[in-house]
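Below you'll find the structure, written out as structure tokens, and then a few comments.
All protein chains but one are shown at their positions in the complex.
Let's look at chain A:
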Amino acid sequence: MEATAIRLQGLRKVFGETTAVAGVDLDIADGEFFSMLGPSGSGKTTVLRMIAGFESPTAGRIELAGQEVTGLAPFERDVHTVFQDYALFPHMTVEQNVAYGLKVRKVPKAKRLQQAREALADVRLEGFGARRPSQLSGGQRQRVALARALVGRPRVLLLDEPLGALDLKLREQMQVELKAIQREVGITFVFVTHDQEEALTMSDRIAVFNQGRIEQVGTPAEIYERPATPFVAGFVGTSNLLEGDSAQQVVGASGTYSIRPEKIRVLKESAEADEPEHSTATGTVVEVVYLGDATRFLVDLDAGGRLTALQQNLETSSEDVAAYRGTRVRLRWHHRHTFKVPTPR
């Protein structure tokens, strides 16, 4: 068992009449890249702010490396934060921004400037030290914020949707870089995001938040392939649920079932109905969405309900797939991809 970097016990936060966090228990291991995933207002940012010390919990307990820090001020915690809007000091140069935490801790000037330069080199911003934050692009500011938070080598780094303001290309690039930096420095990263793809690609483990509670904690594969609740199944990946009558007919048992769109094959209706270890369902294509590398088919099942199927465009073009609209099709997928979603009693 690895050492625990962060332990949350019965954490609650109430703002006036609204309960932002309604009881969270969580252990985050040392050196882990841990994501908190959830829609806005699900309490993930509030949990992060409580770990940082910006908010004090209404109830519950926060431990960092085995020591209780629940009542401590932000400057008493060995935790640094990368803010959503970066929160760089506009009146300081990039280098002064990065060296600020060291200056506060009275690191001698020569040493802190050297460390600041090294930190800027780590995020590939050599030579930018003398600039002002206002002279940098969004991606560069983001990396300055990262360097500023990392330079003091905190035990835990908290990242509050740090990639939210970047465009898609830059975001994908930063995802890879963040992950590489995390592996290099070996610091525990707690990453808040509402982007399920981001969470899946970067994290060692993910906690899915909903309405102030954690719905599921697990590795990306566990979260994606074996969602513990209908909410997780819907929020992570495309919602593809079979319930009630249609589940009875297609799967042959009652309950709620989740099938990932890329596991479903779209065939002609006349295709062989029975194939061992496979489920099948017929229906009508109501919508075809051409995505470039793939096509998404929305199919209304004869048994009731709607499934989304994702097909790689191996040999098909946009004209080919458009012809599918309104046609009858047969969907087929392997039994092992039908996953029973536990429904809360």
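Just so it is clear, a residue touches a chain if its C-beta (ideal position, glycine included) is under 8 Å from a C-beta of that chain, and two chains touch if they have at least 3 such contacts; residues count from 1.
We take it that contacts and distances are computed from a predicted model.
One chain of the complex is hidden; its UniProt record names it "Spermidine/putrescine ABC transporter permease", one of "Amino acid adenylation domain-containing protein", "Spermidine/putrescine ABC transporter permease", "Serine/threonine protein kinase" or "ANTAR domain-containing protein".
Only one residue in the set A:38, A:152, A:212 or A:230 touches the chain that does not appear here, and it is A:152. When the full complex is taken into account, the listed residue touching the unshown chain is A:85, out of A:30, A:63 or A:85.
Chain A meets the missing chain through residues 52-54, 73-75, 79-81, 83, 85, 87-91, 100-101, 104-105, 148-149, 152.
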